[in-house]
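One protein chain omitted, others in place.
So, subunit A:
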């Protein structure tokens, strides 16, 4: 009898949809965020040590997910939002960012990129500080350009840090809830019904604590598996600096 909840899970189309939606969210969120954060970190590393600039970049991380969600809900509102005004100005048809089945998940993923990219960038920036400057100086003497230095020095030496940062951000990303809850609340249809939202709805909307817990366990096992795979793939435990 103890396994009933897990058997139900295997045959629950809503669960599989939630899993798929969550994975889609994580891929967009982590993909864009990692590239953006790396760009910011490298730009700061090569341009300036300004604490003010680092402070500005970190600012979105200090407001609640709820705040970020509501502000972007307004900016990207279909009728009144400045986002669609800009699109109109560029000659593009207005988009129902949060209301369209195909757009809702990428939109939420990008809202969370806005909130987290500065924080992630500062983590990578701290990693960049561990790369000895002499390497860049030597490369410059040899006539290497910025892009060459990025590919041959920064990227390989930052690999373990990028790996660890991605492990942390992916774990956080899979547990997305706040932003979805306050913007789309799972709609349209089940298009943004991410796992945490489904768990919450099961536990507090339908009082099925047992089944909700079963999904929590499934999510945790999934996270553990993803973490192990990521750790192996990025060889996050080993450095090439030695």
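The criterion applied here is as follows: a residue touches a chain if its C-beta (ideal position, glycine included) is under 8 Å from a C-beta of that chain, and two chains touch if they have at least 3 such contacts; residues count from 1.
The definition used in the following text is that contacts and distances are computed from a predicted model.
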- Item | Candidate names "GTP-binding protein", "RNA polymerase sigma factor", "Esterase" or "Carbohydrate ABC transporter permease"; UniProt protein name, chain not shown | "Carbohydrate ABC transporter permease"
- Who touches the missing chain here, A:46, A:148, A:206 or A:232? A:46
- Query: Among A:8, A:54, A:159 or A:187, which residue is in touch with the absent chain?
  - Reply: A:54
- Task: Spell out, residue by residue, where the missing chain touches subunit A.
- Result: 39-40, 43-49, 51-60, 62-68, 70-75, 77, 79-82, 85, 89, 114, 118-119, 122-123, 126-127, 129-130, 133, 136-137, 140, 145-146, 161, 164, 168-169, 171-172, 174-175, 177-178, 181-182, 196, 199-200, 203-204, 209, 212-213, 216-217, 219-220, 223
